[in-house]
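Accompanying notes for the structure given below.
Complex shown without one protein chain; remaining protein chains in place.
In this document, chain identifiers A, B and C correspond to the written order of the chains, with residue numbering beginning at 1 in each.
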Amino acid sequence: MTRYTPVTESDREAMLEAIGVASVDELFAEIPPELRLTRPLDLPAGLGEAEVYEHMRSLAARNTSAEEVISFLGAGMYDGYIPAVIDMLLGRSEFLTPYTPYQPEISQGGLQVMFEYQTAICELTGMDVSNASVYEGPSAVAAAGYLAKLTNGRPRFLVSRGVHPHARETLRTYSVGFGMSVEEVGLRAGVTYADAWAKALGDDVAAVFLAQPNFLGAVEDIEPLAAAAREHGALVVVSADPLSLGILEPPGSQGVDVCVGEGQTLGNRLDFGGPSFGFFAAREEHLRRMPGRIAGETRDVDGRRGFVLTLQTREQHIRREKATSNICTAQALNALAGVVYLSWLGRRGLPELAELLARRAAYAREALAAIDGVRALHEQPITREFAVSLGLGDVACVQRVIARCAGDRIEPGYALGRDYPEYPDGLLVAVSERRSRADIDHLAEVLGRAVAAERLASATGGKQA
Amino acid sequence: MTRYTPVTESDREAMLEAIGVASVDELFAEIPPELRLTRPLDLPAGLGEAEVYEHMRSLAARNTSAEEVISFLGAGMYDGYIPAVIDMLLGRSEFLTPYTPYQPEISQGGLQVMFEYQTAICELTGMDVSNASVYEGPSAVAAAGYLAKLTNGRPRFLVSRGVHPHARETLRTYSVGFGMSVEEVGLRAGVTYADAWAKALGDDVAAVFLAQPNFLGAVEDIEPLAAAAREHGALVVVSADPLSLGILEPPGSQGVDVCVGEGQTLGNRLDFGGPSFGFFAAREEHLRRMPGRIAGETRDVDGRRGFVLTLQTREQHIRREKATSNICTAQALNALAGVVYLSWLGRRGLPELAELLARRAAYAREALAAIDGVRALHEQPITREFAVSLGLGDVACVQRVIARCAGDRIEPGYALGRDYPEYPDGLLVAVSERRSRADIDHLAEVLGRAVAAERLASATGGKQA
Amino acid sequence: MSAQEVRTIFEQGRPGRRAFEAPAADVPERSLDELIPPRLRRREPARLPEVSEPELVRHYVRLSRRNFDLDSGFYPLGSCTMKHNPRLHERVAALPGHARLHPLTDASRAQGALTVMWNLERALSEIAGLPHVSLQPSAGSHGELAGVLLTRAFHTDRGEQRHKVLTPDTAHGTNPATVTMAGYEVVKVGTDERGGVDLDDLRAKADSDVACLMLTNPNTLGLFDPNISEIATIVHDVGGVLYYDGANLNAVMGISRPGDMGFDIVHFNLHKSFTQPHGGGGPGSGPIAVSEAIEPYLPRPVLRRHGGAEGNGSSVEFELDHERPKSIGRLRGFQGNYGCFVRSYAYICSLGAAGLRDVSEIAVLNANYLLARLRELGVTELLPPAYDRICMHEFVLSGAPMKQQLGIRTLDLAKRMLDHGYHPPTVYFPLLVDEALLIEPTETETRETLDEFAEAIAAILSEAREDPEIARGAPYETPVRRLDEAGAAKNPVLRQAL
Partner (left out) sequence: MSAQEVRTIFEQGRPGRRAFEAPAADVPERSLDELIPPRLRRREPARLPEVSEPELVRHYVRLSRRNFDLDSGFYPLGSCTMKHNPRLHERVAALPGHARLHPLTDASRAQGALTVMWNLERALSEIAGLPHVSLQPSAGSHGELAGVLLTRAFHTDRGEQRHKVLTPDTAHGTNPATVTMAGYEVVKVGTDERGGVDLDDLRAKADSDVACLMLTNPNTLGLFDPNISEIATIVHDVGGVLYYDGANLNAVMGISRPGDMGFDIVHFNLHKSFTQPHGGGGPGSGPIAVSEAIEPYLPRPVLRRHGGAEGNGSSVEFELDHERPKSIGRLRGFQGNYGCFVRSYAYICSLGAAGLRDVSEIAVLNANYLLARLRELGVTELLPPAYDRICMHEFVLSGAPMKQQLGIRTLDLAKRMLDHGYHPPTVYFPLLVDEALLIEPTETETRETLDEFAEAIAAILSEAREDPEIARGAPYETPVRRLDEAGAAKNPVLRQAL
């Protein structure tokens, strides 16, 4: 018996008697003896709650979180402020502990949340329909690829290099499965290179993939790129940052077929990368090929308004090998955080926040570009994140600069060269509403010192910290 | 309008129109102009949620909590582990946000919690009846004094110096109000001096007050002290540590009239001193003079079991100047934590925990007494806390020793001399189940060094750290 | 709400089940008898429940679902200021630096906490218009006790022995109860036809034996007493002290200050005006603000700031001062309900000066709007306002005509509201008003909610006109229906028999 298993010795005896067996071992009689583990698992002994807490606390203390340093790390996940109502609501047993709402009569809470979430995502993206969540951003991109493949059966995907490297890689991974080739189109001046795009397009392209803003933080001019693709009959998939959509033209008005994205920035924790949620929205015509749960409004036998999971004939539990996706458990709780966050921001708050980020990002870009040797990696409009080039040799230098900044309790950003050999000394810097002007000024100062020190160290061949 | 006041400009106008006034100012017309504040309050401008969080976080970071150091501070409040279920339950709106259950039909949750709490407190203390909580420990002692005064109208209180200094002082404060004199009886060998006790008793004593264990951590032999008091017709009040009652004879079996105490140690946070709760239990005969809310079991019109606030004719809202107490808002939420904690510990867990503490305390006392110059301040049995004498000059030396230990991230305990001139170099040391043997050994080492350093510093007249 | 029959936690579980597992016994095993003689030890364990964590959680979660709460619906409980409890406050109060800070931590290692207290003291002082603050009292009535004891200390220090404390007949029960506990005699002062203090009666009773007048302003009728300056003069002229019961402060924050009205001592209810959640009946916190004349007697310890200007280099800017020879002493352990201070301070930081004023403006606007809506719907024909004036943050209706004309009492109306999903207003208080219904919507409610509430009352009344039995038998939709309170008091069952 453990603190979680309420079966005492005397319970056990009574129960065995009711079953009509002499021992628990008998219940496992079907397992051939040679397959039974005859030793205890090689794991440490169990601990009391207080001891586990202390263990987990001490492990947490060995991480340097954004609670302790001034962080400009972004690159797909952002240290935005999560309103306290979200913690409270997500902590409520009624949202935290049930499973997928298979029994709608006792799951109206969760179902209505999905319906509200779908509405909010449609509003944000300008798309017609949204599902109730997929795992996260990069796999949402891959899922959009599967939709495209189911739609037109063509063999090629075309991906802008502005799409998140993890999304590009995930798309490749999945594509090996469904037998697609994936080609990339490079960037020019920070955005997808339109000429190369046009050249790469063809009638065998199932779908094209763009990011808005792209990984370098630059706002893409989606419309012409989308138009070009549609001319070839390719589906247009855009992976958008939902917060940036507070200020940017929604993909739904730009000729986009499927708009997906990473939902973390909508009220979800960093959590070292997950769980968060992916959103998946599309034009109406793609509805019956969408992956995942979808909630719909209906009435009960007494005429009361209610919500149900609908269009389930798309799904694995009904359609099995003919399903439009294999997804089952998705990210309902994280999507709840998303819709609560969007409601918290509200119609006016979302653009206000998006504008604040755009202003701070612009300010920060200038502040960093003013550092000796540092320049903006591109001059495109940005919403919350931007890239600079540090004027140093390679990615190792950038990583040493980051380490220097960490000593001053600043996380200056992400070393772009880790994913883009073409930007070996790039640094990707994100602001959030938690990073004040003073924080940005402090970053400029610390980064300036670190870059200078690194330059000196490289020059002298040494590596003094 | 703020984020908490949902009245927009247009709401305001419509509402003013409905009321039939032209402006909000008109609503305040009854306030004479000279009493109206014509300037804004001199307070900082309001802040967004994220900024308030950051401000409060930075203030928290300027405190050194038991999360960061190994603390042996007790003296009335203890750093015990609070199970996570308590946070969850106390965070539920249904428990957190309602007020006193004046409408029992929609407050069965809170009322049943009170009933369960009362049951648990009666079990723990061995008393017949318990109320649903009072503010905290020391004021519970004073409230017991008021009960005694209402009971027998005698003019004197007799208090053991083993009672918590805050409780003794609170009793004095209240007693000035109800016109009682308060006399103290000293300790001998760590416990209430029986001879002095006997001498101080008399037929004019309304009540006597003892602590179990007493402030020095010593287990008092309550029975003879209580018997002596009862012989004089005085009420016997014991302030008990509820966790120690897991191992000690309950006051209810020792001739005690009223058993009160501080409930923090039952699943409540330290919170720099509050909120926690006081418990208040008594013999049946005192029931109608008890302070505070009491829940009782009853039936509804359909015969269903239910709970209500009962015996309200004791209370201020019914009896006004004839009430048995002025208490209104008490500590329902903290008492909820208390009963959840006791249920979490359970019938077997409570004595196990109490025994663990007793063993660790005994081990710690020996470990510290083994330090050169340090000796146990008394040899009485202890449950969770004990006093040592550091063999140094005065309380200032002890405080310097504490400061030295703090440098090593140890809080060694409380300087007894702050409240007991008779123990100028006393140190009161508490263990909790969160302090392992290794922590205790570490304390002995750090304290040993600090005492030696202080002795040296005093000897040389210097104050080197 | 859940109407399943619920067992108590003592009626669940089985011997041997447990949610707690003790840490490993790491110190040398020794016989318990050696540590504590058997004579002093408990023979039988307390018969606490024996449940696993799943059982424990399910029991209390289910119980919680049998409670109505502020996050589920409108809760216009007069005199209690059931305003929204921002969740940010729970988050910041839970930070280990606040929540796991021992109250006896040396000041040098608790400057953050002392800063919270200092800033809160300063803000409350500014709001009250009185220079000094003690955060110690645990709730409103504890603040009252502090206040009356301060009054006593003040007079005693002047060599005076006074015996009476005046309270208006509208006073909350804690006022007279406090007076008695503090050893004074209660003298009631009447209410005039406009709902204020009857000045003639006051003059008649104010004499040199009067230690203090306790007053709420706006009072428990929800009315501001415009004669307050004159009242103050009358009391001060006989050497009395003026005590302000701050339960109704939500009406006047940033608009009018008790200190400016002439009060010497004020208590705050942090659990009312300053969003400390009510917790089902606590915790609360009842800081007091006082004048210079009262300051020497404040409960100890008091918070001191050192070295004048901030950032003077010393790490110990704030300290607790116990050396207060004239202090009335402690009213409780440690420094008061710090957890509540954190929440209320955060609230003040959020709102700032403008926001606090907004709170009071909207609180008063909402109350008057609700009253206007009730009027418009004809509700006030059966439930007229006790005093027909512009109200402050709350107002009192009298159910007497309703009782006479429809045959239902205020209690019936209240019980029927339960079926509509509302927490009823305060009933039968203030005592002065027959069949009283004291309604305080607070500033955190929307106009839509007020509209719906007004319509619900109108609907109940028109239903009662058809069939009063419905209200008399209400509620119907609650987990239990009307309970036998008389029986509960007559044969009290106050604990589970085990």
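To be clear about the criterion, contacts are C-beta pairs under 8 Å (C-beta built on N, C-alpha and C of every residue); 3 or more make two chains touch, one makes a residue touch a chain.
Source: prediction; values computed, not measured.
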Touching partners, among the displayed chains, of the absent chain: A, B, C
Residue of A:192, A:265 or A:334 in touch with the missing chain, whole complex considered: A:334
Chain C residues that touch the omitted chain in the full complex: 1-2, 4, 12, 14, 52-55, 57-58, 61-62, 65, 71-73, 84, 86-87, 421, 444-446, 448
For chain B, residues in touch with the removed chain: 1-6, 8-11, 46, 48-51, 83-85, 87-88, 93
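Basically, only the chains that are shown with their structure count from here on.
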Pair of chains ranked first by number of touching C-beta pairs: B-C
Centre-of-Cα separation between chain B and chain A, whole angstrom: 47
Centre-to-centre distance between chain C and chain A (centres being mean Cα positions), rounded to whole Å: 45
Residues within chain A bordering two or more other chains: 49-50, 83-84, 88, 93
Junction residues of chain C - those touching two or more other chains: 13, 15-23, 51, 53, 57, 61, 86, 88, 90-91
